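Excluded from the complex is one protein chain; the other protein chains are retained at their positions.
What follows is chain A.
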């Protein structure tokens, strides 16, 4: 029976649900875990890389972390192909804002624009929603961490997790998080979260991507640093 309401993204089920949006969320929940943590000097983003084969050519570009502008990085959980379209869109939006107002785009503006775009596919004309959730790390006078969902919803966090076993990750973050963490403490927490949520025995370098976004007071520039385990 479910099929009657499944095939159209824009049709509510009798219980008032949009199945396609929920399925999109489901595809996010099967993707590698992404964790974000705000510290007093920056934002740490980490994601689980699902390495498939040792025959696979190691690419130098990251799989799940993307730079949108000088001051924004995002972590992706979900369908990578969908994510790349949205990454392109986000870069376009950031560039257009810069051209229009001469300033880097405020993180919330970008998240909102992306949310509006993603929401469109839960309402209009027979296309499926994006099967992607994001964590946004950015700097705009202070550090920000946002999360967005396939439905177009977004929210701001001090620490957040998306992807597979994000609920477990979230509960660990809840107990471990405290105000005014420094980078090494944050790294410890993130490693612990990934260790617990990944279904492997040991956490190794090739399974994790980590980036730390911080602000350099001296030259007024946002710095992105690749963090190793």
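The rule we apply is simple: contacts are C-beta pairs under 8 Å (C-beta built on N, C-alpha and C of every residue); 3 or more make two chains touch, one makes a residue touch a chain; residues count from 1.
We take it that contacts and distances are computed from a predicted model.
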Options "NADH-ubiquinone oxidoreductase chain 6", "Proteasome subunit beta", "GID complex catalytic subunit 2" or "Dolichol-phosphate mannosyltransferase subunit 1": UniProt name of the undisplayed chain
"Proteasome subunit beta"
Of A:55, A:103 or A:201, which residue touches the hidden chain?
A:103
Option touching the unshown chain, where A:13, A:112, A:165 or A:191 are the choices
A:112
Missing-partner contacts on chain A, residue numbers:
99-103, 106, 108-109, 112
